[in-house]
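Note that this complex is displayed minus one protein chain, with the remaining chains in position.
Showing subunit A:
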């Protein structure tokens, strides 16, 4: 007979199973019944899952909002481009790369892992500085980090191509590749959140001072979570690069920062299920709005939403959620097979929230 605590912790591991099953069902349905455009949309959505779950590993557990994650994405995306582009292309467009990098022609998977690794390394170095700050000051310092990355990548002509885009990345990312990484991110996020370090970090999120008084070294746990988070964010950048095929520093600036934070907040920043729910909900909304902006034919007339509707609508949804349901659609709860009897009875329709 297990005690209640052990049972709760064991049940926590059902969350990634449920989330992965939802994503798998989505991909299977799209592959069987959807057209090519729908399959691409599914791939893009799953890349966003990797990104937002990566962001959640840090922001969700520590309660510190990071504006710097688009920077880790850029680092991962460009690293993968350096490793996988054809040497002739690199000699032409990125002449200042060091010789060993200019000649590199790595397979895709090791390149993606290396991109995540480089982003994690940068997360370790930048986090070592930024996380000495707390709360809002840390958020603003992470914004400064994003500006540093953007300035460097927009001006380092011979290595990043500066503002002229890097083209010719092999577009190998389809919905199945993205699904594999999304599941990996979800599993790691869940294991980390339920590890000793993850629980300690969530204690600091609830009450910094009480957690410190209980002997929790906040800095160390935040840094560890930022490194794991940086890895998956870097991978999501690499995936996005190989999904679009073109890289530009401004792809990894305020726009994507806004979208990823919106997804996290709308779904509910307190839980992993919230992060995934937010991505799915907003991706569907974005898709509808994009189709709306392209125009919908009703009878003979075509109705099109004006350009920019998409961003404005997402902003409005985000503010409404923050005002009306501050803890997001999932309310900070996880999808689980069954809830333990404590602390309160299971709310209805839990899984149907997306």
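Some observations on this one:
In this text, a residue touches a chain if its C-beta (ideal position, glycine included) is under 8 Å from a C-beta of that chain, and two chains touch if they have at least 3 such contacts; residues count from 1.
The rule is short, and it goes like this: contacts and distances are computed from a predicted model.
For the chain that does not appear here, its UniProt entry gives the protein name "Amino acid/amide ABC transporter membrane protein 1, HAAT family", which is one of "Multiple sugar transport system permease protein", "Amino acid/amide ABC transporter membrane protein 1, HAAT family", "sn-glycerol-3-phosphate import ATP-binding protein UgpC" or "Ion-translocating oxidoreductase complex subunit C".
From the options A:6, A:21, A:109 or A:137, the residue with contact to the unseen chain in the full assembly is A:137. Listed residues A:74, A:94, A:169 or A:318: the one in touch with the omitted chain is A:318. Touching the chain that is not shown, out of A:34, A:63, A:117 or A:331: A:63 (per the contact rule at the top). One chain is missing from the display, and on subunit A it is touched by residues 63, 65, 129-130, 132-137, 139-141, 143-145, 147-148, 151-152, 155-156, 209, 254, 258, 261-262, 265, 306-309, 311-312, 314-316, 318-319, 322-323, 326.
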